[in-house]
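What follows is an incomplete set of chains from the complex, kept in their original frame.
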Amino acid sequence: MTAGVADPTSLQELVIANRILADQGVVDAFGHVSIRHPEAAGEYVISRSLGPELVTEADLQRFTLVGEQVGGDTRPAYAERAIHGAAYEARPEVMAVCHNHAPSVIPFTVTGAPLRPIFHMAAPIGTDIPVWDISDEFGDTDMLVRTMEQGRSLARTLGPKRVALMRGHGCVVAGRTLREVVMTCVYLEQNARLQLQAMPLGDVRYLSLGEVERTTSNLLDSLSSERAWNTWKARAGFRDG
Amino acid sequence: MTAGVADPTSLQELVIANRILADQGVVDAFGHVSIRHPEAAGEYVISRSLGPELVTEADLQRFTLVGEQVGGDTRPAYAERAIHGAAYEARPEVMAVCHNHAPSVIPFTVTGAPLRPIFHMAAPIGTDIPVWDISDEFGDTDMLVRTMEQGRSLARTLGPKRVALMRGHGCVVAGRTLREVVMTCVYLEQNARLQLQAMPLGDVRYLSLGEVERTTSNLLDSLSSERAWNTWKARAGFRDG
């Protein structure tokens, strides 16, 4: 029984999510993804401090929402786990969270240029993505979200949305399922790359609010999510099941 | 006898086309390619809902041109198969169709900047590529071509051409052979990428209409098509045949 979970399925999925995010270029040696504990809503599960592509079930740890370790695992934890805890604390419906430095997203965190959905696959990123600047409340820092106070500040900027950017740093993505979070992360990066290419060509027509709502609902609740997960899982080296 | 086809060659080629399109970056977990049924002109063959890189012969399904499944295979189908059916319906000479979200193409679907052949390998994309906007006729949707009515609208925009772009979504490519469609898809993506790079340098000289016609005829009817197919097939992991 790893991380105190009776049914190992959700833990296996979390390992797969780590590998997919690495394989798809969303995370490199840094970035992390968590799930709310399936049997204890006041806790979450996340890897110990480790590059996502190396994560196995044996690396998963369990934390209270304020970031205290549960279960006596003393291996070093991610310094920025407050990003996760604060999101779960503020949003009871959130069941998975990812923090990453997806490369194409960075330019949108430091220029004021708004990141908006340019094609249907990125609809889940939403039409009005906020940017959180750690220096607004905390002045000069090492840029990391190290305290619950900082995590809660970020969670306030995120509000009820799926995505918030972090100035000079990356982003946080929160969702109702792990697959929703993974899919949003992959297409957030891709949308940013396409938007960088499209903007010099002229005025960009983004998805309308109505299109975003309808498309999101379809992408996240349907066969699409399953198809993406299975394809990316195979590409990340998981060949069965 | 899979998908009701006596000679398996065309089905094997369709599987290879799926793999090539994934390996060449034309499709990711989404996008699909079909052939007109070789023995039943009123039907087409396409994979069940599955990432193209995972497709095998056992995943192929058979549909009437209006999208009704033939043969009792109850596994979920692609939601957007009307793109294929409507193209076959409108164009008797079309024997293969691909719908994809090739990344570099997207910026040309949302900015009004025309996509045009910048080098000879992309001549088959044609000199005047139309852009179909689903909202023109159907207002706010989930961006997917879900009905024959929508498919036929797209087919009207495609007209007699090989390529039509789809606003905020991707493109459709139709041709007389599966290899023609695959080759056009690969170089459509590459042409878009090169055009994005060239436009900031100054006025771009595109291929003339006469060059496009002569080059297309040569590329699609000659050794070139065979050479490309065999190289890409090997790269996609098919080592013999």
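Order of writing sets the chain letters: A and B. Residues in each chain are counted from 1.
Assume a contact is a pair of C-beta atoms (placed from the backbone, for glycine too) under 8 Å apart; a residue touches a chain by one contact, two chains touch by 3 or more.
Note that the coordinates shown come from a computational prediction; the quantities given were computed from them, not determined experimentally.
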Given 2 displayed copies, the complete homo-oligomer in this file holds a copy count of 4
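Everything below uses one rule, namely that only the chains that are shown with their structure count from here on.
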Cα rotation angle, subunit A onto subunit B, in degrees to the nearest 5, is 90
Averaging C-alpha coordinates per chain, one finds the centres of subunit A and subunit B separated by a number of Å equal to 32
Counting only contacts in the complex, subunit B reaches subunit A at residues 28-30, 49-51, 53-54, 76, 79, 101, 103-104, 106-113, 135, 139-144, 167-170, 196, 199-200
In their shared complex, subunit B is touched by residues of subunit A numbered 117-121, 123, 190, 193-194, 197-198, 200-208, 210-211, 214-215, 217-218, 222-224, 227-228, 230-232, 234-235
